[in-house]
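Below is one structure, written out as C-alpha cells, with a few remarks after it.
Note that this complex is displayed minus one protein chain, with the remaining chains in position.
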Amino acid sequence: MTHIDQVPTPGAPRPVEIGVKPGTKRTNPFARVFDELVRFAQSRSLFMLHYCTGCGAVELPPAMTSRFDMERLGIQPMVSPRQADILLITGYVSVKTLKRVILTYEQMNSPKYVIGICSCTVNGGMYWQSYATAKKLNDYMPVDIYIAGCMPRPEAVIEGLRGLIENIRTGRADAWKDYYRRYDHYLGNQQRLFGADWQTPTDVIAEARHYDLFGPATLGAHTALLEQHQRPLEALEMRIEIPELMRRRSRSDQGGTAQ
Amino acid sequence: MTLELPVDLLFGLNLDLNLDLTRVMTANAIVLPVVLPLLAAFLMQPLAQVSRFLARLLGPLVLTLGAWIILNTWLEVGPAPFSVAIGGFAAPLGIVFYADQLALLFALAVQVFTLLFWPGLGAGAKSEVAADRQRAPRRDALALLLASAATGLALSGDLFNIFVFYELAAVASFGLVCADGSGRAWIATLRYLFISAFGSVLALVGIAILYLQTGTLNLAQLAQVAPETLQGPIGLAAFALLLIGFGVKAELFPLNAWVPEVYATAPARVSALLAGLVSKLAILVIVRLLILVFQQPEASQLLLVLGVLGVLTGEFSAWRAQDFPRLLAFSSIGQLGLVAIAFSIDGTTGILAGTAVALHHLIVKSALFGLANRWSGGLDALTGAAKGAPRAAGLFVLFALSLIGVPPLWGFWIKLLIMVGLVQGGSPLDLLALGAILLATAVEAHYLFRVALRLYQPPVPDRALRLAPPARWDTGVAYLLGACLVVISVAITPTTEALRVLAQQTGDVLLYIDTVFPQPLAYKE
Amino acid sequence: MDWLSAVSLDGLAAVDFRWLGLVLELILMPLIAFVVGLGLVLMLRKIAARLQRRVGPPLLQPLWDIIKLHAKETQTSHGLIHEIGIVMAIGGYVAAVTLLPVPGMNGLAAQGGLIALLYMTMIPSLGLALGVGQCANPNGSIGISRALTAMLAYDVPMVIVIFGVAFHFGSLNLVYLIAAQQAGGIATWGIVQMPLLALAGLFALQGMLGKQPFEIYVAPAEIATGPMVEMGGKFLGGLFVMQCFQLYTAGVLYVALFLGGGENWLTFLFKVFVVTAIPMTIAMVFPRYRTEDMVRLFWKWPTMIGLLGIAFVMN
Partner (left out) sequence: MATSPTTVVDQLLAGLHLPDGFDAVAGVIREFLDQVTNSAIWTRYGQQSLEWLIGMNPVDRLFMLSALTLLLMLLLGRLRSAGVLAVLLYGAQFAALLSTDTLFGAPLAAAVRITVADQSLHWSYDALSWFFAMITIGTGFVTAWYAAGSWMRRYREAGRSARAFHVALALNCFGMLLLVGSADLLSLFLGWELVSWASFLLMALVGGPAAQAALKYLAYAISGAMLILGAIALIYGISGSFEYDAVVAAIRSMTDAQVWTLLLLLGGGFAVKLGLLPFHLWQAAAYAEAPGAGSVFLGAISARMGLFGIIVFIVGMIGVSRLMTLEIPYTFMSSRELIAWIAALTIIVPTYTALQQHDARYLLAWHGIGQGGYMLLGLMVGDAVGSAGGLLHCFNYAITQAALLMAVFAVVHRTGTADLNQLGGLVTRMPLTFLVLLFGIISLAGLPPMAGFVSKWMVYRSLITEGMPLLFVAAVVGTLGTILSVYKLIHNIFLGQLRVEHQEVAEAPLSMLIPMLGLSALIFLAGFIPGPALSWVAQVQGQLGLPVVPWVLGGIVDPRGGLDMIWLVGILMAGFGVGALVFYGFGGRSRRVHQLDNYAGGHFLTADVHYQYSDNFYAGLMHLIGPWYRGSFRWLERSLAATLDLVSFGAEGLYRLAQPTLLMLAAAVAMLAWVL
C-alpha cells in the first residue's frame, strides 16, 4: 500500500497556492472560510471515471457496493470525462490505450485527479518487458496517487481514496496544475512514445492561457513541434457577420485610410 | 325603288306591296352568303386553270363579301326576324330562309371563321408550298362548299333543305379532312363517312316519319301542327332519329366516334372549323327542331342525357389523351355535351345558356385548334414550348382558364348560368347533370393545366429546336379571338343582355310562325 | 405637473401593499423548492442505498455535489447556447414553482392554471435540449431524442389526469383545486374521489421523473448519460439544481392534484416526501425499458386507467 507521502512528484516541488490565483489579491474577509468550504465540498464529492483496462477492475465493484460503499465518502462512478473528478486507471496501459487515456484526462475539468491502481501503472509490472506497454504513468500525466499491489484489495483502494480526500481537503492535491505548467515535459514524453505527429483535439496551451495556469515550462521544444505540424483548433466562436453591415464597415475603413 | 327588277329576276322576290321595299331587298340579300360561296366553289377549278392567283383570292373575297352582306342586312333590318322565300314560292311549298338574330349570328360566324381559318392563309412553311399549290383549288372549293352549306344550315327554314345542306357540309368536310392525303387521314375519313352515312339514313327515316305524320317539312308549318300530330311516342321517335342523325356532326355522345381520329389527323384549321363551327350549326338545327317542333320534356331529357354522357366521356377521355389535337378533340366533345345540356334547360335560360356556351366554345376551341397547328404530336414534345412562343402559350392559358370557367372570364358566367338553370329545373336528372358538369370541370382543369405547365417547363435541349412556334397568322387569329373573349368578359352585362334578347326571339315559336306566314294561310283552316 | 400629483400622499395611501407580500412569496417559493428538492434528492439516494444494503451518502451530499461542480476551476463550454440552455433549465423551474401553491403561499397560481404550469415545465426541458444540442455530441442528441419520446409517452396519461381533475373540480386554478379538496377532509381528496386517475397519475409521475424502468434517455453504459454527456462543472451543477426543482415540482403537483395540497408545512412536506419516495422505491427493483416499450406501456395501461377514470368523473 502506498502512503500519501510516497506519491511520486514529477518535477520541482509544488508551491501551495490552492484557490488563490497568483497575483490576485483576496480582500474578502470570508475568502478563507469560503475556500475551506469549497475544498471540503471538493473532497466530499468525487465523481470517478474508471478506465478499467486490466485485472485491477475486479476489485472496484466490492469497493463500490454494499460491503465498502464508496458513496459514504461521497464518491460515485460517472461515465464521461466531463463529469469526472478522478481518473482511475486500473492496470497496464498499452501504448494504444494510453492515447485514449491522455485524451480522456485532457477532457476532464480541473481540479482533476489521477489514481493509478496496480503495479502495472507504477512501473509496468509484469509487462515490464513488453514493447507495447507504457511503463510509468506519471511520465505522461500527473498522477496523484498510486495504489500499488497486484492487485490491491478493496480496503487498499478505499484507503487510497481516503488519502486523496485528505490531500484535497488540505489543498495538497494539485498535481493537475503541473500538467499545464509543464505541458512541454509531458508532451515530450508522449511524442517520444507516439511519434512527432501526436496531437489531441484538446488545446491544453490555450486552456492554460485562459485559466491563468500558464507556467514557465508550458511551452518548449515539444510544443513548438506540435504547433509546427498542427493547425491549432480555433474555438468555433459565435459570430454575427451580416454581409451588408460588414461591407459598409469595410467601405468606411477604406474611406478612412484614403483620407 | 329602281333596283327591284334585277333583284326580282335574280332571286324571285316575293313581292308584297305592304312591305317596305328596301327592307325586303336587303332581307333578300341574305341568300347571297349561301349562294355566292356555292357558285365560287364550282368556279374554283376553272378559274384556277386561268389564274392561280385569282383562284386563291376568290375564297377570301367571297367570304368577306358574305360577311359584309350579313352584317349589312342585320344592321339594316334590325332586330326583328324575317323570312325569305326563295324563287318566289310561298312558304309551305317553297324553300324558306328564316333569319332571326341567332341564325344571322351563326351565319356571320360561318363567314368570319371560315375566313379566319381559311386553309390557304398564312400557312408559313415553305416546303409545303409546292404540294399545297396543287391541292389548293380543290381544297379551297371544298372550304367554300362547307361555308355555303353551313350558312345554309343556319338559315334554312325547312327540314328537307336542312338535310340537303347537312349532307353538303358532310361531303365538304370529308374532302377537307383528307385533303392532306395521309393514310391515317384517309382511314379517319372513312370512319367518319360510315358514321355520317348511317346517321344520315336515320335522320332521313326521322324526316320521313315527320312527313308521314304531318305532310310537311316546313319548320313553321311543323311548329303549327306539332302540338296535334307529334305528341307522343311517334313524334319522340322521330326526334330521336333526327337527334342521332344530326348528332353525328354535333358530336353528341354515341355518334361522335369519328371525332378524335379526324381531329387528330386533319389539318388543324379544318379541325378548328369542324369543331368550332360545323358542330355548332348541327346543334343549332337540333335546337330549332326542339323548340319549334318537339316541345316535350322527354325530348329535352333525351338531349340532356346525351349531353351528360358526352361531357363525361369527352372530358375523361381527354384526361388520358396523349397528344394535343386529340386532347382538344375530346375536350370539344365534352364542351358540346355541355351545349346539349344547356339547350335542354327549359325556356329562355336554356337557349341563352346554350347559345352562350356554343359561342364561347366556337371562339375558344377554334383558337386552340389554330394554336395546335404546329403543336400537334405528343404532349411530351410540348415541353418548354413557352420559351419559343410565349404569346401563344399565354393565349393557351387564357383560353384554358375560360374553358374551365374561372371567374371573371366569360366561361364562368356561362357555367353559372347553366348550373343555375339546372338547379331551377331541380329534377334528379338535372342535379345529376350538375354533378357531371362539376366533375368534368375538375378533370378538365387538370388536363388543361398539365399541358400548360408542360409548356412552361424548362425546354429539353434537343427537342426545343424542333418545336416551331405556331404560325404568325394562327397566333394572330388567337390574339383576335382572345381579345374577343376578354372584351366579352369585360362587357359581360351587355353581352348577356343581347344574348337574352336573342334567346327570347329564338324561343318564341309564334314569332317564327308569324314571320314565315305573314297572313294566316287559307289551308290551315 | 400631472405625474407629481399621482405620487402625492393621496396616491400613496391607495397603494396596495399586498404586492410586497407577493414579491416575498416569489422570492421564497423557489428557495423553499430548492431546499426541499435537496432533501428529496438525498432521500432518493438514501432509499437506493438502503435497498442495496449500503449506507448511502451523508446528509449534505447533494449540496456538496453542487458546490463542488460550481467550484470547478476549468469549465468546458460548447458555446453560448450550451450555457443559456442551463440558464433556461434552472430559470424555467424557478418560474414554474411560483405557480405551485404551498401552505400559506399561492404565488402566481391564479395567473396561470394547470395547463400553464404543465407547459411552463417544458421550458426547462427545451432549454436543456438546446444546450445539449449545442454540445455537438450525438450521445447527447440521442438522449434528448429519447427524452422527448419519453415525454410523449408519459404526457398522454398526464394530460388525461389533468383533464379529469380539472373537469371534476370544474377549474384549472390550483388554488381552487386545493381549497375544494381541503373543504371536506380526506373524503374530498382527489385520490379518494378519483382513485383511478390517481393511479394513472402515479404512473405518469414515474415517467416524468425519469426513474427506472423509464430512464432509457440517460442509459449511462450505452449513451454515456445521454443529455449529460458533455456537461461538466457548473453545467452539471445546474442540472443538479434543476433536478431538485423537478422532484419538488412533480411531488407538489401530485400532492396538489390528489392529496389535498398542504394544510400546513408539516403535512405538506410529509405528503411530498411520501409521494416522491414511491417512484424511487419502485425504480430500484426494475431494469430499464427500451424506448418503444416505454411508449407502448404508457399509451396502454396508464392511459386506459386514466380514460376509465375520466369516464367515472364525467358520469
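Here the chain labels run A, B and C in written order, and each chain numbers its own residues starting at 1.
Simple rule for what comes next: a contact is a pair of C-beta atoms (placed from the backbone, for glycine too) under 8 Å apart; a residue touches a chain by one contact, two chains touch by 3 or more.
All values reported here derive from a predicted model rather than from experimental measurement.
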Of the chains you can see, which ones touch the chain that is left out? A, B, C
Which residue, C:32, C:55, C:159 or C:282, contacts the hidden chain when the whole complex is considered? C:159
The listed residue (C:44, C:199, C:257 or C:295) that touches the chain absent from the view is C:295
Sort through C:28, C:55, C:130 or C:304 and give me the one touching the missing partner chain. C:130
Residues of chain A in contact with the chain not shown: 80-82, 99-101, 103-104, 107, 200-203, 206-207, 210-211, 233-246
Residue by residue, what part of chain B touches the chain that was omitted? 191, 194-195, 198-199, 202, 233, 236-237, 239-241, 243-244, 253-260, 298, 302, 312-314, 316-317, 319-321, 330, 401, 404, 406-408, 412-413, 415-417, 419-420, 422-424, 426, 434-435, 438-439, 441-443, 445-446, 449-450, 453, 456-458, 492-493, 496-497
Tell me which stretches of chain C touch the chain missing from the display. 26, 30, 69-81, 83, 86-96, 98-99, 108, 110-116, 119-120, 122-123, 126, 129-130, 133-139, 141-142, 144-146, 148-149, 151-152, 155-156, 159-160, 163-164, 166-167, 170-173, 176, 216, 224, 229-230, 233-234, 237-238, 241, 290-292, 295-296, 307, 310, 314
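Rule of thumb we're sticking to: only the chains that are shown with their structure count from here on.
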By C-alpha centroids, what is the most central chain here? C
From the mean C-alpha coordinate of chain A to that of chain B, what's the distance rounded to whole Å? 96
Averaging C-alpha coordinates per chain, one finds the centres of chain A and chain C separated by a number of Å equal to 36
Distance in whole angstrom between the CA centres of chain B and chain C is 80
Report the residues of chain A in contact with chain C in the complex, numbered from low to high. 37-38, 40-42, 44-45, 65-66, 69, 71-72, 74, 78-85, 107-111, 207, 211, 236-238
As the complex stands, chain C meets chain A at residues 45, 49, 52-58, 61, 63-65, 67-69, 71-76, 79-80, 220-221, 224-225, 228-233, 235-236
